[in-house]
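A protein chain is absent from this complex, but the other protein chains hold their places.
Going by the order they are written in, the chains are A, B and C; count residues from 1 in each one.
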Amino acid sequence: MAEVVSLRDAVAELVHDGDVVAMEGFTHLIPVTAGHEIIRQRRRDLTLVRMTPDIVYDQLIGAGCARKLIFSWGGNPGVGSLHRFRDAVQHGWPVPLEIEEHSHAGMANRYVAGASGLPFAVLRGYVGTDLPNVTDTIKPITCPFTGEALTAVPAINPDVAIVHAQRADRAGNVQLWGLVGVQKEAVLAARRSLVTVEEVVDELEPVPGGMVLPSWAVDRVAEVPGGAHPSYAQGYSERDNAYYAAWDAISRDRDEFERWVERVRAGEEVNA
Amino acid sequence: MAEVVSLRDAVAELVHDGDVVAMEGFTHLIPVTAGHEIIRQRRRDLTLVRMTPDIVYDQLIGAGCARKLIFSWGGNPGVGSLHRFRDAVQHGWPVPLEIEEHSHAGMANRYVAGASGLPFAVLRGYVGTDLPNVTDTIKPITCPFTGEALTAVPAINPDVAIVHAQRADRAGNVQLWGLVGVQKEAVLAARRSLVTVEEVVDELEPVPGGMVLPSWAVDRVAEVPGGAHPSYAQGYSERDNAYYAAWDAISRDRDEFERWVERVRAGEEVNA
Amino acid sequence: MTTSTYTADEMMSVAAARALSGGQRCFVGIGLPSTAANLARRTHAPDLVLIYESGTLGSKPDRLPASIGDGILAETADAVISVPEVFNYWLQPGRIDVGFLGAAQLDKFGNINTTVIGDDYADPKVRLPGAGGAPEIAANCHEVYVVVRQSKRSFVDQVDFVTSFGHGRGNGERARLGLRGAGPTLVITDLGVFRPDPDSHELVLTGVHPGVTVEQVREATGWELRVADDVATTPAPTSDELAVLRALKEASS
Partner (left out) sequence: MTTSTYTADEMMSVAAARALSGGQRCFVGIGLPSTAANLARRTHAPDLVLIYESGTLGSKPDRLPASIGDGILAETADAVISVPEVFNYWLQPGRIDVGFLGAAQLDKFGNINTTVIGDDYADPKVRLPGAGGAPEIAANCHEVYVVVRQSKRSFVDQVDFVTSFGHGRGNGERARLGLRGAGPTLVITDLGVFRPDPDSHELVLTGVHPGVTVEQVREATGWELRVADDVATTPAPTSDELAVLRALKEASS
């Protein structure tokens, strides 16, 4: 059963140096504040997993928390490149970053396999592309009935999954709605899980398009209002497009970025 | 785009002798009236697919519409055996019935593969059981990453899928809620599809737990109020438990059953 | 509490219910298992999480569901999901503590037959409903409890057809096949209670219900029955247990 705890305690307890950590949320419901807490607690050598590494992963990478990134699209959506990510890949700053690169379909299916207790998933993907030449977690597989050649990718089973949701009840049942991305799969694929929520309520009213993760499928819940900022939580907040644009300038310059990290470590709210 | 037509026209157009026909609905939303229309139109040599063949398949089998059944659990739920099914399997009456037998997990995954455009699915299933000895659509497969042995089942891609839902709008968008079973997968796996609905409405109001099948993923919609009877449509009707019990007596006896078929062919409402 | 008169079926349901404890996640087959699981949730194990293969997680029905897809299961659930999801995301990865199954035939190593009676699959003596969710419930839950009415016909040396794998021919065959769950760890009948021997995995009589003798159990068993050194006697149903059981059944009839 999920325990409702503080974000600080949840990260201290669940996220260890060297862990494989998946933070999911497809544009919507990105667990950004949880990422800042990981920076604050100075985690190191993480393997970060995320379909769409954007600002929060740029921040974690720039802060030196990661040694590897598993992903399918890395950018500042609607703005441009991730400068900390590029600096780490191209210049090894502040530490070298290994990458393992897939397509969205491949990553989504890796989570599905992880959530399903299977060691791999099958898809029609990657054929003819250069991705299998640079990524060794893409292999051919043959249909035992038709003989057709398809592609296999291995399951992802993170040590920890972190997602953001709209609500939880006091028993730790979690409810989210709107674009739900691969959050359910990430939580179910992981050994441990943390859900930050906009609010903890007495009762979860059913919502059209909503899904519930039962308390017994989640380890920790932390109430973090605005915890998806600058992304959004449908029904609670709007996407802060200005922050995405502002991040470009902060992240372009190592010194500017380090000042940003110091502010995060000092516990400041960092809304740009 | 789905056209809204009469049940008679939809069955006449979509269901042909010799077709592979899947009618799904897991206790809830079973397309029973559509089955009666198939009996009325005297289809023959159908391969019937259904996870839980119950009364409506007993009726189709007894009426001689089927030459093969692909399934995972056949019974009159809460009552007992399917007498027409047993008579066909054990005595070839009125025509011999070939069977292809799986587990629920296997059938569900066969539909998932069919809906996903893949030739097969992988699961942890059937190991140690006698099912692979009698069913040739169960084969071993090896994980290309871990070497682990797992089980593969082939996709099901029916010629026609028939399901029942609560509502459609005039453009043919379909909405269902409550226990949704494998209906989405069956429709998406099929070459052609028919959805019978409780009512056609001007606009589909969102419903908690509801799902929408867009009009362009469905071929025909027919308005058939009560079309799931004796099963139920959440929000519209209750399960008619007495009918399930009454069916036992009707189906036990060939003559009794043939009188029932005559009444169906005469176009009578047959509520027990 | 005084104990009133009760039937052997009632004793079986009560004994099966007592085997479940609060907070456990229980994958519930219809019929006897569903009766027992609901009784447990309404008596000593209110936190028991009931999961049905129709796609309901955490159902809290106040009467016995008439079928695996009774509307009350969806209406009272924490989450309603598709059938593929319940098998792939919830059962298969080993998230469920107890799989609670019935059986038409059960053998000395806990293998379950719900497919055909008779040696010839193509020409069976009796055609049964088939597998349903049972093979993967038996494979993937941490452990499996079986509830079955016992007779020489249902309690056999070797099932005619292995629909759901228990311990195979015993002696660790289950582990050798790579199955992750422990398989049947408890069998409850209308006569008594059986557990597999830790080494051979043969079912051993470990308890009898009140008024039942070991000899009676032997006579209703289709193999040379092994009996534990200490055979416990099941406490009779309490009046509270009986009252709740009867109310559940009354409300669903």
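Things worth noting here:
Everything that follows uses one rule, which is that a contact is a pair of C-beta atoms (placed from the backbone, for glycine too) under 8 Å apart; a residue touches a chain by one contact, two chains touch by 3 or more.
Keep in mind the model is a prediction, meaning the values are calculated, not measured.
Considering the entire complex, the omitted chain makes contact with A, B. One of B:S72, B:T129, B:N173 or B:N241 touches the chain omitted from the figure, and that residue is B:N173. Among A:P31, A:G62, A:P94 or A:G125, only A:G125 touches the chain left out of the display. Checked against the full complex, the candidates A:E101, A:E223 or A:D248 give a single residue touching the omitted chain, namely A:E101. Take subunit A: the residues that touch the chain left off the picture are 26-28, 51-52, 71-75, 77-78, 81, 85-86, 89-90, 101-105, 108-109, 111-112, 123-131, 134, 148-149, 178-182, 184-185, 209, 232, 234, 238-239, 241.
Subunit B meets the missing chain through residues 1, 115-118, 173, 184-185, 188, 211-214, 216-217.
Following the convention adopted for this analysis, only the chains that are shown with their structure count from here on.
Under the stated contact rule, the graph of chain-to-chain touches is complete, every pair of chains being in contact.
By the count of C-beta pairs in contact, the leading chain pair is B-C. Computed centre separation for the pair subunit A/subunit B is 39 angstrom, with centres defined by C-alpha atoms. Listed for subunit A are residues 117-118, each touching two or more other chains. Contact with two or more other chains is made by residues 88, 92, 140 of subunit C.
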